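Excluded from the complex is one protein chain; the other protein chains are retained at their positions.
Letters A, B and C mark the chains in the order given here, with residues in each chain numbered from 1 onward.
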Amino acid sequence: MRTLKKFAKFDRFDFLTYPAVLFVFLLFTWMLVVYVTNSIPAFQREGWNVYFTNVWNASECPDKEYYGILAAIWGSLYTSIIALLVALPLSISYSIFVVDYAPKRLRGILEITSDIMAGLPTIIYGIWGAFFLVPFLKEWVMMPVYDYLSFIPIFSQKPVSGFSFFSAGVLLGIMITPFVSAVVREAYATIPHTYREAAYSLGLTRYEATKILVGYVKPAMISGTILGFGRAIGETVAVSLVVGNAFNVSADPFSPGYTISSLIATQYGNSFIYTHMTSVLYAAGLFLFLVGLVITLLGMYVLRRWKKNVSI
Amino acid sequence: MYQFDMRRIKEYSFLGVICILSFLMIFPLFHIIFTVFADGIGTLVSTGPVFITGTLDEGGIGPAILGTIILAFFASLIGIPIAFAVGVYAYEYPHSVIGKATTALLEITQEFPTILVGLFVTQILVLPMGTYSAIAGAFALAIILMPYVAVYTKEAMSQIPFTFREAAFSIGVPKVKTVFLIIAPIAKRGILTGLLISVAKVAGETAPLLFTAGGLYQTYPDSLTQPVGAIPLLIYTLVQSPSPADHAMAWGASLVLLLIFLAAFIPLRLSIKEVRL
Amino acid sequence: MFLYSSIVLLCAYIFYVEKIYIYDVNCEVEVKLMRTSWKVSRVAFALLIVVFIAAIFMWPHGAGATTIRTTGATFPQYQIQKWITEYQKNHTDVKIEYEGGGSGHGQETFLQGLTQIGRSDPPVTLDVWNRFISTGDQPFQFPEIVGAVVVSYNLPGISHLNLSQDTLGGIFIGSIEYWDNYRIARDNPGIHLPHQKIIVVHRSDASGTTDIFTTYLSLINRTWAKEVGSGKTVNWPTDKIGRGLAGNGNPGVVAILKQTKYSICYTELSYAINEKLSTAALENRDGNFVEPTEKTIRAAVSKVSSDIPPPNEGYRENISQLLNAPGNESYPIVAFTHLLVWKNINGKHYTKEEAIAIKEFLKWILTDGQKPENLTPGYVGLPRNVAEIGLKAASQIEVP
Partner (left out) sequence: MSKYAIEVENLNIYYGNNHVIKGINLKIPQKTVFAIMGPSGCGKSTMLRSFNRLLDLNKNARVTGSVRLFGRDIYAGDIDSVEVRREVGMVFQYPNPFPHLSIYDNIALGLKMNKLVKSAEELEGRIEWALKKAGLWEEVKHRLNDYPSGLSGGQRQRLVIARVIAMKPKVIMMDEPTANIDPVGSKKVEDLIFELKKDYTIVLVTHNPAQAARVSDYVAFIYLGELVETGETGKIFTAPGSKLTEKYLTGKLV
């Protein structure tokens, strides 16, 4: 009787939806399991050196094989940080402009444009990046910077091909701006009008008032930044077309490099003929997996805490 | 009267910077559209309708277009029902532990690097099957599609006023019918629009197809268990080729992809207040 | 499955209901959908679905044609694509899908059964060969065409450059730093060389071209053999002194070379021809500087009594047998590039149609395909006795 009662509580609604929810959770767990189990051989063989060295000795003789994906990790972080440096000022300005200054019509156009940018197939960014952005940046940014600022150590090498951390970072920046600005814009638009009035009633100029209001949404901006970073670090095809794909740990933004996702995209295809490479690539994937997980959770946490706090 | 000159200068330069940066933010999109049109239209015009229907040898990307349609269709078939159920669940139980965990999971998977999904599907489907296949590609896309659809479903249903639920419950309609047959139909406009936007977004993905779909450009696909091509995948391959002819082809394919995307996306976007991508 | 279909039906129902009325005893709530604006998007949506389904069922299908897939090395890309085009002209029932990805990718997809014909520049190693065998089927490996690795450079205004063996080694090891180094000048009397640093462009992926080139460097330069060695990827000494650059695939290398003044790279001859790169004349075994041309490549092939193992023992082939060939006119970096197919024991890998189509295609490329009219610039046809090896393999493929 008791079991029957329990079953009755579990009504038809749950009967329909639980399996789907369960499936999604299982899928996610399965994914994690696949990455962990497949990367174990790499850890057993090389330990943490997989993540902390920069070597890529692919050899058909298994004893000589040795891999360290430091270059890819470095490249992922470096390009994502450049991307944020590009995306943040753009997103913040855009949010302020759309919320405070744009006429209604223009506002609609700007919002739609931003949404199209968010949904645009990444490969289109990729082809544009490879054929337009890279040569453009080389000609108009890298060469002038080298010509005039080469006394700064990180710019001391002559930019050679244009395919570089910098190009990838700028392209990524353009790609993540709509995501970052969606978060910032939403937060900025929800500032109660009374704070706006308060700021202006104190005799502040638009610059000063905006500065105060931007301070008010700072946590939301941090959250947007974190989420944007997550997007940037996971992007694959567009980056692999412009980053240069070279194992290079260098602070020189104009030198070519690798990213984790690009490493997987370009090396997974020929990894099976080597004995140990596949596992290393899964270890790289696991790194990306965990970083993505942590970053998203962090971003969500910051945003939620802020939403709770400001609703005083 | 103008005693705060420095403040004024700061204010106006601030306004100028805001305007310029906002313009800079959207400028790339217009430049991209312009470049794709300028570089792609020549290929399209000189090849003519064969570009849409022909195989790669005939100078067309027909199999890729069909492949993208097949992938999107089957990804929807796999993903949407599951995602719909998950979205409804998250809507119904926003405060229970599993409900909260579901919402969090949806947000996490929305941000998840797509290449990892591709690699996962390769491991669980492609290697055991021993062949690239349309079904593997569609499954990879479905995994990416699901969180978007679920979130849209949830959001659209949350917009429906609570009174409808109360009204339904008060006349003794059971929960399952209330949610599926009353609330969901009321919210269907939002749900469907969100769903189509998600499909449009996912159909343009490349990374999850890299090691799953395989690519098929000389013939039209005729089986779900055989490799299939896709426009983004084809562009990715062609861009990496050295030959200018391939590049022209890539631009043409990009134009087709862009047109399909814009044609699907803009009307949908206009009929909905905000999107979450 | 039941759950799944019930959810599908629910979705369909939700799509079809137009009006819902809920009557409450106390307060009458009537829900009407906003039908006017909805109708438009509803029609659009239905239309979209119809287009979807129609596209899937009515699009010209590959029915009747057999599809064969070939994957791997980009070294013979231009040649393979030419063969495919020519072959399909007369064989409309067969479609051949070309996929690049490099020799490593070719070997891997072949092993996984993801492609029917694998392509690899260097012969498969014993280790990989054993993994092929462990699938329970017999792999065949045989040469398909002869190509040459050339050294290309980007020196504005200089259209001819001689490089001796010693100089070539010095440049790639990094001991020669500037273009006007005396060793280069000694090879090129009368040419004004710029005082610019040499930038070495190489491959970033696992590449058969790299394997061939580094094997050659190991043959001619002891320091190279000792400190760097050969393989599909090596640790380039120039990278460590900041004068190295990497490109993805032959195309990537060529693209970087074209964009970078004062750089030097190695690539396949057909890329140099198609992209109009300047190529260096290399010193051959007899001490002559030879340009890579059809004639000099043919000379190299004819001077070597190539020792190709039977196709079922492909791992025994020596990658360096065509390298540094003797003879006045012989170009020094010449190599076979190979195809991989299965014997198809018990129909393990190919269906009947596929097996027949593969046999026919291989026979064609090893006979008619080797005729000058079907070759693209930069490649040289196989000597008759070498082509025989492939023909033998093709004839042994089992049709289930």
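Rule of thumb we're sticking to: a contact is a pair of C-beta atoms (placed from the backbone, for glycine too) under 8 Å apart; a residue touches a chain by one contact, two chains touch by 3 or more.
Here the structure is a predicted model, which is why all the values come from computation and not from measurement.
Mapped onto subunit A, the interface with the missing chain covers residues 103, 192, 194-205, 208, 212, 215-216, 218, 309-310, 312.
Convention: only the chains that are shown with their structure count from here on.
Common partners of subunit A and subunit B, by the touch rule above, are C.
When chain pairs are compared by their number of contacting C-beta pairs, A-B comes first.
Using mean Cα coordinates as chain centres, the one most removed from subunit A is C. Centroids of subunit A and subunit B (each the mean of its C-alpha atoms) stand 17 Å apart.
If you average the Cα atoms of subunit A and of subunit C, the two centres end up 32 Å apart. Residues of subunit B in contact with two or more other chains: 81-82, 84-85, 180, 240. Annotation for subunit C: residues 7, 10, 112, 248, 252, 255 touch two or more other chains. Within the complex formed with subunit C, the subunit B residues making contact are 53, 55, 57, 62, 66, 69-70, 72-73, 80-82, 84-85, 126-127, 130-132, 163-164, 167-168, 170-171, 173, 180-182, 184-186, 188-189, 191-193, 196, 214-222, 226-227, 237, 240-243, 267, 271. Touching subunit C in their complex are the following residues of subunit A: 16, 19-20, 56-62, 135, 138, 157, 160-163, 244-248, 256, 266-267, 269-275. On subunit C, the positions that touch subunit A within their shared complex are 3, 6-7, 10, 101-105, 107-109, 111-112, 125, 127-128, 199, 204-206, 231-233, 235, 239, 242, 245-248, 252, 255-256, 259-260, 263.
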